[in-house]
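A single protein chain has been omitted; all remaining protein chains appear in their positions.
== subunit A ==
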Amino acid sequence: DRSSGPRVSDTELRVYKDPSKDELPLLPEELVQDSAKDVTYICPFIGPVRGSLTVTNYRLFFRCTDREPVFGLDLPLGGLSRVEKIGAASSRGDVSYGVVCKDMRNLRFVHKEPENSLKKSVFEVLMKFAFPVSNNMSLFAFEYKQVFPENGWKVYDPLAEYKRQGLPNESWRISKVNDHYELCDSYPATLFVPVTITDEELRRVSSFRAKGRIPVLSWIHPESQAAVVRASQTMVGQNGRRCKEDEKLLQAIMDANAQSHKLFIFDARPSVNAAANKMKGGGFESEDAYQNAELVFLDIHNIHVMRESLRKLKDVVYPNIEESHWLSNLESTHWLEHIKLILAGALRIADKVESGKTSVVVHCSDGWDRTPQLTSLALIMLDSHYRTIRGFQILLEKEWLSFGHRFQQRVGHGDKNHTDADRSPIFLQFIDCVWQMTRQFPAAFEFNEYFLITILDHLYSCLFGTFLCNSEQQRLKEEVPKRTVSLWSFVNSQLEEFVNPLYVHYPSHVLFPTVGIRHLQLWVSYYIRWNPRMRPQEPVHQRYKELLAKRAELQKRVEELQREAANRMASSSSERAGSPTRSITPVQTFV
């Protein structure tokens, strides 16, 4: 039953139609853990509202009781990054609680301490269930047993995806060297490498690349055979170590593409940071060791800078916006500047591959943050398949999940350690970049904005297994595909919600977005969606659905008419042919 499935609430305050009914929509296996009456939610937009607060093993649910129309808050506990008591109890025994969310909002509640000191306050229960990992409990994704018509875990089959790209071919082969994740525990089992490189050589390369993340193929151009290859940094160190197998591998990557006698290495980092990494044993390819290769730095900053930038953005947009200095405040967060650098980097990669017909190697330090941002954006520009709903899912499964973007660490699922320096909005930034592209090419993407927001909401929700763990190996070890539901099961079972009616499928169009600051926008409908004044004022989503229905109707009509025309043609031609084998009713003539 689809209606009992989860819905992403796109408004903070949901209005309930029938206030008399208790409308807590529980999911399968979702259990109420505690609830309290007389909780006050200090809404930054409409002021304090009183109501009841319910905590389940999946969500926080607040329903106000003193207002018409009745509305409430309904958010998955996975979206919480911090719950804390603020200050001491007031003279009336009221205690304030602050909830910091991963989705750009903070909530504040006021509640009386329970008089019976043995009884836990609802907020203590909330703290326990909001951070199950820190409390030795499992994430709700492992409990949730909703059945969907489609199994989303089957969306991505690496061999089928590489076959779509025409692989293996005479230059690229599948290597089984990482079948049991021995070569690199953060890489997928299926790797594509040049045919001229042996598995033994790959093992040697792995000791020269950070975390063993060797250069492997991400994508190959169907015509020019120019390849997008991803890796981590070389372990050059201060003494300038070299590795002849690595040099041979890069030469082989270049040789696999007959169209070009050059190879471009895109190092995502600012050159200063890349150089500083030599102190820690890392570094970058020297042009002495790698002849025919040209190294380009893309000046994208690290996870800590990005986290800080998003924090500043949150300060600027939540809860209140200083209208008179909106633009300069936004500028001072540097968020759009970072988006610009990432898009600009991806654009250079796509341009080298498409226009220069040259193969490229992309890496940052470990190759699991900036690298997937760049490769997946470049792939979206280059390959229209990744702009479809299913293609985009494959892209995420491939470039982000199988290649070990550390979702667990970057998001901190169920972990109460909100100051963890490993957290960073890298994936959010990527989705933002995709959104910027959908703005510039409104007819090039099969999915709509709601699809992107749904992905981000479930990045945090812990309802689906898709974004759990740090690598393919970990997900298999935890039996995530067996024990949880994939986000794509949910999405693909109601595709009509996510379709962009303006989409036109042009198979071979390459997108080159404009990346200047003046062409980028703040994604208001994501970052500022909690502010009621910033909401889109027209239900465009509804209008899109109407357009889709209209299109389907017209399509059907066209087919009907075509069939009719074909029939007429067939019958008239057969009449004229006057086939002797067919008995034609003789036309009676009355005289």
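Operating definition for what follows: a contact is a pair of C-beta atoms (placed from the backbone, for glycine too) under 8 Å apart; a residue touches a chain by one contact, two chains touch by 3 or more; residues count from 1.
The rule we apply is simple: contacts and distances are computed from a predicted model.
Asks: Absent chain per UniProt: "Myotubularin related protein 10", "Regulator of G protein signaling 9a", "60S ribosomal protein L35" or "Sodium/potassium-transporting ATPase subunit beta"?
Replies: "Myotubularin related protein 10"
Asks: Quick one: which of A:137, A:330 or A:548 touches the chain that's been left out?
Replies: Of these options, the touching residue for the absent chain is A:330.
Asks: Identify the residue among A:90, A:238, A:494 or A:521 that touches the chain left out of the display.
Replies: A:521
Asks: I'm checking contacts with the chain that's been left out. Which of A:137, A:305, A:476 or A:534 qualifies?
Replies: Hidden-chain contact among the options goes to A:534.
Asks: Touching the missing chain, which residues of subunit A?
Replies: Contact residues on subunit A toward the absent chain are 321, 323-328, 330-331, 336, 516-518, 521-522, 524, 532-534, 536-538, 540, 543, 547.
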